[in-house]
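Encoded as structure tokens, the structure appears first; notes follow it.
Excluded from the complex is one protein chain; the other protein chains are retained at their positions.
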Amino acid sequence: MGQPSPWISEITTALCLVSILLVPLAVVGLAVLTNGLGKSRSAAHAMLASMCVIAVAALVYIAVGFSWEGFAGCGSHVVTVGGKPWDWIARQPFFLRGLELNGSPASLSVVLQLFAVGITAMIPLNAAADRWRLGPICASTAVLAGWTYPLFAHWVWGGGWLAQLGTIYGLGSGFLDTGGASTIHVVGGLTALSMVWILGPREGKYTPEGMPVGIPGHNLVNVVFGCLLAWAGWLGLNSAGAMLFGGAPPSGLVLVEINTTLCAAASALVAVVVTRLRFGRPDASIAGNGWVGGLVASSAATAMLRPAAAILIGLITGVLVALSVEWLELWLRVDDPGGAVSAHAVAGLWGLFAAGIFAGMGSHTAPGQWLAQLVGIATLIGFVLPLTYGLNWVLNRVLPYRVESDGEHQGMDLHELGAGAYPEFMIHSDDFIQR
Amino acid sequence: MGQPSPWISEITTALCLVSILLVPLAVVGLAVLTNGLGKSRSAAHAMLASMCVIAVAALVYIAVGFSWEGFAGCGSHVVTVGGKPWDWIARQPFFLRGLELNGSPASLSVVLQLFAVGITAMIPLNAAADRWRLGPICASTAVLAGWTYPLFAHWVWGGGWLAQLGTIYGLGSGFLDTGGASTIHVVGGLTALSMVWILGPREGKYTPEGMPVGIPGHNLVNVVFGCLLAWAGWLGLNSAGAMLFGGAPPSGLVLVEINTTLCAAASALVAVVVTRLRFGRPDASIAGNGWVGGLVASSAATAMLRPAAAILIGLITGVLVALSVEWLELWLRVDDPGGAVSAHAVAGLWGLFAAGIFAGMGSHTAPGQWLAQLVGIATLIGFVLPLTYGLNWVLNRVLPYRVESDGEHQGMDLHELGAGAYPEFMIHSDDFIQR
Partner (left out) sequence: MGQPSPWISEITTALCLVSILLVPLAVVGLAVLTNGLGKSRSAAHAMLASMCVIAVAALVYIAVGFSWEGFAGCGSHVVTVGGKPWDWIARQPFFLRGLELNGSPASLSVVLQLFAVGITAMIPLNAAADRWRLGPICASTAVLAGWTYPLFAHWVWGGGWLAQLGTIYGLGSGFLDTGGASTIHVVGGLTALSMVWILGPREGKYTPEGMPVGIPGHNLVNVVFGCLLAWAGWLGLNSAGAMLFGGAPPSGLVLVEINTTLCAAASALVAVVVTRLRFGRPDASIAGNGWVGGLVASSAATAMLRPAAAILIGLITGVLVALSVEWLELWLRVDDPGGAVSAHAVAGLWGLFAAGIFAGMGSHTAPGQWLAQLVGIATLIGFVLPLTYGLNWVLNRVLPYRVESDGEHQGMDLHELGAGAYPEFMIHSDDFIQR
């Protein structure tokens, strides 16, 4: 995996580039979704923060991030561990120097990730809505886009050790993730989990007895609209990834579009059914998270699944997302307004595991493929989570993340921007909302 | 028509696939438009229903729908009627088995319709806003995507009898509809009409004397935004259709983009003028419906029109949409909050008829083309409308479609989801709205 062929045809290059151009729609969709799930008194802040996150992530990734990530076949640092080479980080010049921006797979992967790293960076924002300050948001994004993301992405997409699990340790074809379920979503989702732990729950989220209180998003229309817009972007994301990191030919994209859509569709419908069964009524927010979770889970190996497998993966994703939202809130005190941990980390991990079982359309039926997936999953949980938690824990000491209590009560908009998102609309008083 | 050449060039395939990837924007645009035309107390329900409709339509179409539709040249059931073969339904295996998903025109048409069937299914939702329950919405969508849509689509795009009107009965080149004016829009629009009749008007829509009362949409910004976003998707839809079902070469897309845009533009402007003349003031909702109607009317033969013809078709579409909204409401007691019957059925039927007259850029100048169009139009009104009405009438007996009266008063959001779309915004009381 992660080994793009050194040369791809002119038409594949063009198709890949165009697919990449759809990815900003996923970024925009997630921004709108995040916004709708937060409170109205933080809505302008959330949008401005999304824009800043996209901007910082793009600048830092181009400036330094890509240097650590590199591409398959680029120069990298290799340590010998137990007699086997362990390729852990690329060594490319900063600012893309030395990389020909000529439509080569390496240069296309830069463009893809110029946008995708913005998705990764928006996931923690999603979870930390209504209480994270703008300065620390930018600083944390810089660390994520400049170090955590590219380090792990090197291992998967940059020819690093996870990609080499097949050739060196004989585990299938190496860790398989063509669309970014791990690099983009689990890395983002585990960072979101760290952020939630570091920031703590919003005021009023838990009763003195520790029971979670529902705080509804302020605009459910935008929540679902964001999900649907993200779908349009995801079709491009999964297509580009399948070509760049899975070697799919243009004809393989037919399957990508079908599987991506079916997986999201199945997951959203199951989330509707599960919330109906548990609460008596379908929950639109959780259905939206189910839809996004289905998109995420489809990303791992979307070009290598049969449509029936994509539907099955989606069905299970919907159950996992709907239940984990509740479970995380209740047992791990995860106050995640955007459901980011469930929709990105939980769904992503499941998608990676499922890829090991179901990806049988290509060359990935080799024995041990599921073991390669488990190694990747273990790395995410055992290494990336502590890493991203630790980096943000340190950063939080230097630059306190959480807004002061009266700022939270006032709302991030008035507190940090001095102006609300909807100055003309009448809003119910806080008492109503937090009743 | 409906006879894609057995082989299309690599570049046409790529361009067709990319065009298809824009179609979700039309789906999303229509969802937002629908939402804005409904009431605020049903807004979350409308969005969740849109997502469910897209999901159910995609799953059912892939599972069984495509099997009945097939593609030109696939195996089908042919009955001999009056000594002539009558090809009425395809016989393909379920779940796309046996279909190579390799970029062939047949496989591309699956992807196109994976999205397009969602458009069709959203049209009745549009008309039935504020009173249709979620369960029946999903069931009705399954019937539409699993039977009504693919049956008629087989006739037009799957090599069925309407496509063969030219070769067998000598009517021009057979029924012409490259972009889905009939298959997507008129089928959806006639289903919307059925739904309106089955559900009946919203409470308070008609005075005791039977006069209609205007109930404005709750968010006109989203109405127009949805129209414009749909335009971006439609450029892809008409392009893909022209290539797949009209044999247009890549160079033909220049004309597609120009005609699609001019037709929508002319129609919207005329709707502005007509509403201004009739009511003294332009109506933004009807202008939006004019825009969508122009897109719909352009779909029938967009690659085969001169720009001047596209403008002329648009001008007449605008008049038809603006007047039919009023006329349907007044004379047929059609309470269609989204204007779906006008913008999709009326505009689509006119576009199909106009294609018979104006489509003279390609090989469609053969005599009898307009007769082929009339046969298709008669089939839609004389067969598809009773079929879709009948199926939904039966389904309504089993699973009552309409929400109870107190649920309608309360709003679909609170009644079916237990939560509103905009919990923080203050909303005027009902008395104000229905005054």
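Read from first to last, the chains carry the letters A and B; within each, the first residue is number 1.
As a convention for this text, a contact is a pair of C-beta atoms (placed from the backbone, for glycine too) under 8 Å apart; a residue touches a chain by one contact, two chains touch by 3 or more.
Here the structure is a predicted model, which is why all the values come from computation and not from measurement.
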| item | value |
| --- | --- |
| Absent-chain contact - pick from B:Ala106, B:Leu134, B:Ala153 or B:Val272 | B:Val272 |
| Touch with the omitted chain, as defined above, among A:Ile11, A:Val273 or A:Ile357 | A:Ile11 |
| Touching residues (missing chain, whole complex) on chain B | 11, 14-15, 18-19, 22, 39-41, 216, 218-221, 223-225, 227-229, 231-232, 235-236, 239, 250-251, 253-255, 257-258, 261-262, 264-266, 268-269, 272, 279-284, 287-288, 291, 307-308, 311, 422, 425-428, 433 |
| Residues of chain A in contact with the chain not shown | 10-11, 13-14, 17-18, 20-22, 24-25, 27-28, 31-32, 35, 43-45, 47-48, 50-52, 54-56, 58-59, 62, 95-96, 101-103, 107-108, 110-111, 114-115, 134, 138, 219, 222, 416-426 |
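One rule holds in what follows: only the chains that are shown with their structure count from here on.
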| item | value |
| --- | --- |
| Chain A and chain B, separation of their C-alpha mean positions in angstrom | 34 |
